[in-house]
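One protein chain omitted, others in place.
So, chain A:
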């Protein structure tokens, strides 16, 4: 098997402009539910942008300056929006059974993104540098130790926690979210129930 050729074929078939940026959608795309995904992504953009600014100036800046406090607030509310829309998106996609018709990997990638987001947000809480960070650190150490994660993570080591929060976990999240979006675009949004059966029958005919 020629990996180069295989990869090129996959990319040229999946990542066409027509797939990535379609200028039309099936007419059944007509519900507020469809906007939760793009709102989730928008919130993530503001989370990352405010986070990059905070990381650039450093932890003391966002604790002890007015501008820092403002960006900390933007970061805080972006995260709240991100989780709100992501939860709505997840619930909506569940009720649509959006893993149908070869879209299982899209769901898996989305669910994994949710899990990584929770861990990323948690390390963010530990990076606040205030009482809540202290308290969550000492409280959660028992959980991380009891679960056997102590070999990988010293939750009381701010260097490790901060590094995970601003670099490692966001990188994983961006890859997962990007892959999820490509999967959504490559397959198109899931058709309504029942109509899908027709599609199945059609596929068999080919």
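Things to note:
Convention: a contact is a pair of C-beta atoms (placed from the backbone, for glycine too) under 8 Å apart; a residue touches a chain by one contact, two chains touch by 3 or more; residues count from 1.
Keep in mind that, in the parts below, contacts and distances are computed from a predicted model.
The protein name that UniProt records for the chain not on display, among "Alpha-ketoacid dehydrogenase subunit beta", "Cytochrome B6", "ABC transporter permease" or "Sulfite oxidase-like oxidoreductase", is "Cytochrome B6".
Hidden from this view is one chain, which touches chain A at 10, 13-14, 18-19, 21-31, 33, 35, 38-39, 41-43, 45-46, 63, 69-70, 72-78, 80-81, 83, 87, 92, 94-97, 99, 101-104, 107-108, 111-112, 114-115, 117-118, 121-122, 125, 128-143, 145-148, 150-151, 154, 156-160, 162, 185-189, 191-195, 197-199, 201-204, 206.
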